[in-house]
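As you look at this complex, bear in mind that one protein chain is not there, while each of the others sits in place.
In order of appearance the chains are A and B, and numbering begins at 1 in each one.
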Amino acid sequence: METIARLLRLIPAAILIGATLAAPGGVRAAPPEARLRLATTTSTENSGLLGVLLPPFEKKAGCRVDVISVGTGKALKLGEAGDVDVVLVHARELEDRFVAGGYGVNRRDVMYNAFVVLGPGEDPAKVASSPDVSEAFRRIAGQESPFVSRGDRSGTHLKEQEVWRSAKIVPKGGWYVESGLGMGEAITMASEKRGYTLSDRATAVAWRGKSRLAVLFQGGPGLRNPYGVIAVNPQRHPAVRHELALRLIDFLTGPEGQAIIAGFKADGEQLFFTSPRRNH
Amino acid sequence: MTALYALEGIRKSRGPVFSLAIPALELMEGGIHALSGANGSGKSTLLSLLAFLDRPTEGRLRFAGETVSWNTRSLARLRRQVTLLHQSPWLFRGSVFENVAWGLALRGVNGGTRRTRVFEALEAVGLSGFEKRDAQSLSGGEAQRTAMARAIALEPRVLLLDEPYSGVDRAAVETAESLIASMPARGTTVLLTTHDTAQLARPGGNIIRLAEGKVVSAKGAPSCAVV
Partner (left out) sequence: MDFLTDSVRAALVLILALDPDIASAALTSLQVAACSILLAAIPAIPVGLAVGLLDFPGRRAAVLALNSLMAVPTVLVGLLVYMVISRRGPLGGLDLLFTPSAIVLGGILLAGPIVATLVMNAAEGADRRIIPTAMTLGAGPLRAGLKFAAEIRLGIVAALVAGFGRVLSEVGVAMMLGGNIRGYTRTMTTAIALETGKGEFGTGVGLGLILMTIALLVNILFNLVLQRSRP
């Protein structure tokens, strides 16, 4: 009896130590296979695109791609710090600054989709009937309908600010909500507030049926959403896996990657486009 | 003959108040010494000093001719010769056996000898057969006796007992008395405290009376003396 009690006392310690030693996913400072770190936006990861796009590359290159999905602004910051090897983002202006600043090299266009304006079905600001996106934003501001901004320097947030500038409006007031949330959370918030928000199409499609928002405005040159891939400059950060990064860029922009992107569908709908043509 | 304990100008203060002030006191080796005085007279404070668990604020203490230097190393060595039994002793978690054996294990007494000495000590306090009992499940009297066994098993040079007869029933007092009376024959000097004057006559040794932290009288010389 006493021995049994003694053994029982050792169980938690055994579990702790066992869990520590059991290998997979544990403390591995130096994993056996090469790992390429890709910082990207939530839209590419959450839509499921990377889930089909990366495995063929991993097989060919014999490496693992660690996807760190954050906003575009943060992805570029990780690249500046040399904490990732390659970035896949969507904010052309920031990308150009990233390259000009000497942080990135070998920028390539990968694909594009579009931004859409989401809002409640009853559409109090009459966004659906506006001729262009600037006018749509002006109507929202005029009605002071709730508008949920990402407010996180993501690609979508930067695009939204660009639209407000083109509409010559400085959004301010109780109706304009700077959320600091990811795209999905921002859609949830807009849905709860019966308000509007700007979203990339991929996320909007993924959220169809999960919120009470509908796509009210889309199309037009103002809402193009191009994605670019950039390798982190190895001259600035010698530790980055530059060769693998270049191979990934070649793969994404080459025929195999482009075919996968064009063939990727969610909910029966193509989410990303490869050739530089207009969406609608 | 050097005294076992020699106190010179010992003062112990708690905050601004001196709780003990003994200009000079000697205690000879052997026999049973009693320390009497009312509650708060400084008995427990003095025992802590003599057990090397607490250090005096001022003064010099010599043990068997050696001036106590109060550094960690020499204290650890001195403590192995002196064992204090608290008035309400603490028993460690585990069995009665584990409690009594612990101090022996510290001294590197090996398994067989350790076992024999634990059993002898338990027998001496009338707790034979209690080895496997959980120490925390004992009655007050049994706990007291286990602690006594734990102390005598070490066969210390000096055994300090704080109120060994308080809260113990008549029959147990007699057992304890005869056990204590047998200690000097085993080479252990006993110093016990009591506030019960009726008890004083019975140990039949030397009596030191304390009041308000000062020695009022010491009789039964030559083994004990206020110099």
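Points to keep in mind about this one:
Heads up, the rule we're going with is that a contact is a pair of C-beta atoms (placed from the backbone, for glycine too) under 8 Å apart; a residue touches a chain by one contact, two chains touch by 3 or more.
All values reported here derive from a predicted model rather than from experimental measurement.
In the complete complex, the hidden chain is touched by one of A:57, A:112, A:147 or A:207, namely A:207.
Contact with the chain that does not appear here is found for just one residue of B:12, B:33, B:150 or B:209, B:150.
Checked against the full complex, the candidates A:96, A:162 or A:185 give a single residue touching the omitted chain, namely A:185.
Summarising the interface, chain B meets the missing chain with residues 48, 51, 53, 72, 76, 79-80, 82-84, 86, 88-90, 92-93, 102-103, 106-107, 134, 136-137, 150-151, 154.
One chain of the complex is left out; on chain A, the residues touching it are 5, 8-9, 11-12, 15-17, 19-20, 22, 24-31, 37, 42, 46, 64, 66-69, 81-84, 182-185, 187-188, 206-207, 210-211, 237, 239.
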